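Structure below; questions to follow.
Omission of a single protein chain aside, the complex is shown with its protein chains in their original locations.
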Amino acid sequence: MVVQFKEENLMTFRHLFLKNFSRSSANTHAVYTQHDVYTHIAYTVEQFLMLPSITVGNHEYEKSGEVYTPLSICQQFYHNGSLSPANESFHIDTHVDEGVCSNTFTCTEPILRYTINYNMCVFAFVRLLAVTVKFTLKSINLETVQYHELPDCYVFNIMITFDNKPHSGRIGIELDNDVQINECSDWTVTGASARDMYIMVLFDVMVILILLLSLLLCTRSVKAGVLLQFEYAAFFSRRHSKRVSFSERMEFISGWYILIIISDVLTITGSLLKIIIQLKAMASYDLCSILLGTGTMFVWIGVLRFMGYLKKYNILIITLRAAFPNVIRFSCCAAMIYLGYCFCGWIVLGPYHTKFRTLNVVSESLFSLINGDDMFSTFKNMQQKSYVVWLFSRLYLYTFVSLFIYMVLSLFITLITDTYDTMKHQGLDGEPVSDLQAFIMQCKDLPESGRFSVNETRFLMCCCSHRTYGSDDDAH
Amino acid sequence: MVVQFKEENLMTFRHLFLKNFSRSSANTHAVYTQHDVYTHIAYTVEQFLMLPSITVGNHEYEKSGEVYTPLSICQQFYHNGSLSPANESFHIDTHVDEGVCSNTFTCTEPILRYTINYNMCVFAFVRLLAVTVKFTLKSINLETVQYHELPDCYVFNIMITFDNKPHSGRIGIELDNDVQINECSDWTVTGASARDMYIMVLFDVMVILILLLSLLLCTRSVKAGVLLQFEYAAFFSRRHSKRVSFSERMEFISGWYILIIISDVLTITGSLLKIIIQLKAMASYDLCSILLGTGTMFVWIGVLRFMGYLKKYNILIITLRAAFPNVIRFSCCAAMIYLGYCFCGWIVLGPYHTKFRTLNVVSESLFSLINGDDMFSTFKNMQQKSYVVWLFSRLYLYTFVSLFIYMVLSLFITLITDTYDTMKHQGLDGEPVSDLQAFIMQCKDLPESGRFSVNETRFLMCCCSHRTYGSDDDAH
Amino acid sequence: MVVQFKEENLMTFRHLFLKNFSRSSANTHAVYTQHDVYTHIAYTVEQFLMLPSITVGNHEYEKSGEVYTPLSICQQFYHNGSLSPANESFHIDTHVDEGVCSNTFTCTEPILRYTINYNMCVFAFVRLLAVTVKFTLKSINLETVQYHELPDCYVFNIMITFDNKPHSGRIGIELDNDVQINECSDWTVTGASARDMYIMVLFDVMVILILLLSLLLCTRSVKAGVLLQFEYAAFFSRRHSKRVSFSERMEFISGWYILIIISDVLTITGSLLKIIIQLKAMASYDLCSILLGTGTMFVWIGVLRFMGYLKKYNILIITLRAAFPNVIRFSCCAAMIYLGYCFCGWIVLGPYHTKFRTLNVVSESLFSLINGDDMFSTFKNMQQKSYVVWLFSRLYLYTFVSLFIYMVLSLFITLITDTYDTMKHQGLDGEPVSDLQAFIMQCKDLPESGRFSVNETRFLMCCCSHRTYGSDDDAH
Partner (left out) sequence: MVVQFKEENLMTFRHLFLKNFSRSSANTHAVYTQHDVYTHIAYTVEQFLMLPSITVGNHEYEKSGEVYTPLSICQQFYHNGSLSPANESFHIDTHVDEGVCSNTFTCTEPILRYTINYNMCVFAFVRLLAVTVKFTLKSINLETVQYHELPDCYVFNIMITFDNKPHSGRIGIELDNDVQINECSDWTVTGASARDMYIMVLFDVMVILILLLSLLLCTRSVKAGVLLQFEYAAFFSRRHSKRVSFSERMEFISGWYILIIISDVLTITGSLLKIIIQLKAMASYDLCSILLGTGTMFVWIGVLRFMGYLKKYNILIITLRAAFPNVIRFSCCAAMIYLGYCFCGWIVLGPYHTKFRTLNVVSESLFSLINGDDMFSTFKNMQQKSYVVWLFSRLYLYTFVSLFIYMVLSLFITLITDTYDTMKHQGLDGEPVSDLQAFIMQCKDLPESGRFSVNETRFLMCCCSHRTYGSDDDAH
């Protein structure tokens, strides 16, 4: 809701303060003549002055003490310089002057108490780098009242930039706002109860308590597993004089517990943050949502554990785990070629295609191409100014797509197929693959025989794995 | 045709009653200044008053008795309150007042007999929640006359909403209409015969009768199968003292018959509904079309049965049926991860990306991503306000696509391949897999031998499957 | 070029004769008020009257004798009728009156000699079905002069339709033109030679002659194959008393020759048509291009024959040919389910989604979905008026995509893989599979041994296949 309020206000400011603004031209709003620049600024200032009588929202000017914060028009320009393109000559001082500058070139006296004489503004377009119009508005997000939350006070620092850096005859106009969210200082709300909020907090606290319990039990299990592993290692080196390999050691520690612990920690932290936010003490919504979201995802993946108890159901997990090392190795190799293409595309096609402007966008674009997205438009939007580059782009795209979709992806499928076959045959043969499994095999006592509860020492000697699985039931 | 008439009228109302409406801005029609709100309402009211002389359709005002139903302008506002964002203070009474309110703030006296003094409207925008303009129009859908159906009378309850709930400075405008369809009370149509309709109804009745016959025969076959199954189970437990497994019991009941029965029931119900609609007694077009549509689909799938008689043709059906249990198990596991991603995406990216607004849209969006659709635009439209969220979104999308397209989908293909191979080898070996098949194998008599018609009891003892297939020919 | 000229003229007429026409609203050009209808017609007529002074093209009015063909405004309306939606009553005579109607309702006197009194037009919108404005313009396509072809004379029959059939308050406006292309009757072109055209025709004739030769040789080869096949069949039934199977008979006839013959016939017919078109005797461009295009495609595919001479190269052709019967069988089954979904989608979703309007578009849309195209937008554009239909659409799309992409397509890949494996193993074993091959195997004489030219009878007894391959070299 906070994000939406910010967004809608930004849209409102664009419609109020930018002349001829329309949603479709949001990114390319620009003026091309000197006259347009002056009228545009005049329009903005007039709209600002009339704001109280035109806005349909709660926008008000900011006040510091009794004085309203003024709107300020600033320009940036080269300190000195004269250009004569006709003679191919220029003399320029690249020091950039800013802000409330000398009288001759600027009109940047802050407009105090809303009297303005911006008509005296004369810009020297040849040296002009940018004009910025800045002002501050305040607002209250009343909508939250309906959800029994306290309204927040917002401070919008609005900055309109007329960008003439390229000196190409096109001045791009952009409106950006910087938002501060404060708790309002003085308020009364009647007609609504804030009780709901406390129920919410109570619920959150309960969630946290349950998760803490889960966390505790899982940690205990993991700890027990670690201890058992040490004992097993000691026992094994004593009896067989062999060192226990790392992968066997790892079998004592259930990956699922680690997953649950991570998920619990994330959710607890997220819930704590949520309580803090609800109590208006902090406002880091993003972090909170990322923590809670990732926590939820891990919880869902954790449900797969229970499916693993049913045979035949865990084929997805088993195959993925078995294929993991090969997939990682394979991906490393493929990533080299991928990165090669990324850098090459960025360097060569960068200036000619919006999809190759930054390295990050190149990567996204190529990734989409591999998955068959947006191919024709990528081909089509390549500018045809330079024939060499155009030819290169065709070669680049055809080879990239052919190589990745037809070769690398096919090989990937083969890898997975191969692992699945291996898994299936292994399941049929069922021979013990590690020392640990061979050791467990020796134990023929069934868990129900009751021998495991008599004596802790013998228990360890015999069938350690049973306790590991038995403690599952404690944990959840 | 009914749906199209509704749609075109909605479009007409938007063009007639909304100022500056254009098709491209349909979803984002909004005003940003107080002046615009007043002129917009004035425009709507004027257009409404002049309606008879401007409309090119059959729209007329509604009359209750002699009196025309008035247009009403309503506002919703907080009962009391004063805001001062500059001082960060607010005092608000969250009771919402509605409708024909106190004189000072509203102009909501219903406009009777089309005299209006809406100029006295003064909205307190600070407390205003919404303004709604409501009126009712009536129309007749004449187009149906050309198809020899009776025209219907439509009542359009039109509501224009100016939504100021967010108090963000942007008032969204929406026109919605609620349609009632009645049979007209008083009518004469000359120059056209309604005989065609009765032919239609006759045809429908014939279809229903044929389907009822098909339904009867299929039900008889299924019933015979069920009885046979019970006898077989009794016989088997008597002779071999073994219980017959569920899957063997199921082999007595042909899945195709179930399909035909479902398809018949759907089509019969749909046809009945269609007759009722044609006789103007009811108007649930959607239900009727869903019933008929699903029925048609099942009929087409049912055609596959006849292909099954030709060998080699039923490979699709056999493999799909064999792969079904594995596919379901596999899908359950994959669905867990999928749901995990859905929830995580909804919580974290919801406020920043339109494709993650609701859980349902998230699911559709991720499903499309798996199939390679719209990937680049999903990447691109992520708002870049918060760096953490932006980074998270990249991680989220890359891992999701890689996991699902490259791992899960590959494994899926492997599953199908594996089932196909199993099916093929099984077909070559051709050994009896169940008790039932072994039992049938013992019978060496050919169906033409005539032994099966002599004696019902011995028939059952010997080769029960023949009757099952024999009864096929009765059914269709 | 002809197609482009037609298109550009259509665009010109739309801009000239439709008020407020813009390219983006081409399909949805409509008016909503009575006033707009009148002004729109007035605008069209005025533009028509001023045409000679405003057009930048060669458009002129049509003349029959000395008299200019008039512009005519026609209306279609119900013969009689009164509607009162407010009272839910209507009395209508569904006879449709057309053309130059009674004085009170129409203004359809043909406008002769360009004097017009269209101001007297009064339409009874309640009964109005359509208004059509018709006129005829003539033009000459001068551009062809630059390519040394003779310019054609065009007659454009332009019809502007104001469609009020739905009586929904929206009158859609459409401009359509019907084009006749004639040879101009009276012309002189100086400064350009038409010699080039005759060179073109000469070239075409040469192409036809060469192709006729190729056609002749191929037909001879095929004929020889057919004769040989009959002799072989006779010989075989005499000697082994076995009937020769159809597939063995087919091996005598080279499929490549059939392809070349088809390709030759298509190209010859296409070239003949081209000559006729160039000589201005006929104008069926589409048929000509389809014939030549398909011919060219077959020629390219025919090149694969020469690749077949190199071993290992013809894997694509061999596998495709071997997989063909299975693929056809499989496609038949899949097509049943596909058609089921098509009909179901058409019936249920037709009125709610533009992609399901006609059965043909449904098929295209579902085909695109299988290949991963446009999925999210298909989900998104579903109208959400009816909840039941919305739910059905989700179910429909999810099941369709899952079934086809994940199951059917996977099975398809498996089919191809399986065929490839079979082909590979068969190639390794290399055992004779048919009687014909076994028969040929007996012959141990090498082609160079010269025994085959001595004696026609013994030749047949021994190794018939050599002649078949030998005649290859004659043909091309």
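By letter and in written order, the chains are A, B and C; residue numbering begins at 1 in each of them.
Definition applied: contacts are C-beta pairs under 8 Å (C-beta built on N, C-alpha and C of every residue); 3 or more make two chains touch, one makes a residue touch a chain.
Keep in mind it's a predicted model, so treat the numbers as computed, not measured.
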Looking beyond the chains shown, say which of C:T44, C:N141, C:S254 or C:S386 touches the absent one. C:N141
Residue in contact with the excluded chain [from A:S53, A:S168 or A:S185]: A:S168
Selected from A:D152, A:D264 or A:D373 as touching the chain missing from the view: A:D373
For chain A, which residues touch the unseen chain? 24-25, 28, 31-35, 37, 78-79, 83-95, 125-126, 128, 164-171, 326, 329-330, 332-334, 336-337, 339-341, 343-348, 350-352, 372-377, 379-380, 386, 388-389, 392, 394, 398, 401, 405-408, 410-411, 413-415, 417-418
Need a quick check: the contact residues on chain C for the chain that isn't drawn. 2-5, 8-9, 11-13, 15-16, 23-24, 53-63, 138-143, 145-146, 151, 153-154, 182, 184-192, 286-287, 289-290, 292-294, 296-301, 303-304, 307, 312-317, 319-320, 323, 327, 355, 360, 364-365, 367-368, 371-374, 409, 412-413, 415-417, 420, 424
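Going forward, only the chains that are shown with their structure count from here on.
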Distance from chain C to chain B - Cα centre to Cα centre, in angstrom: 34
Gap in Å, rounded to a whole number, between the CA centres of chain B and chain A: 34
Counting only residues that touch at least 2 other chains, which ones in chain C make the list? 372
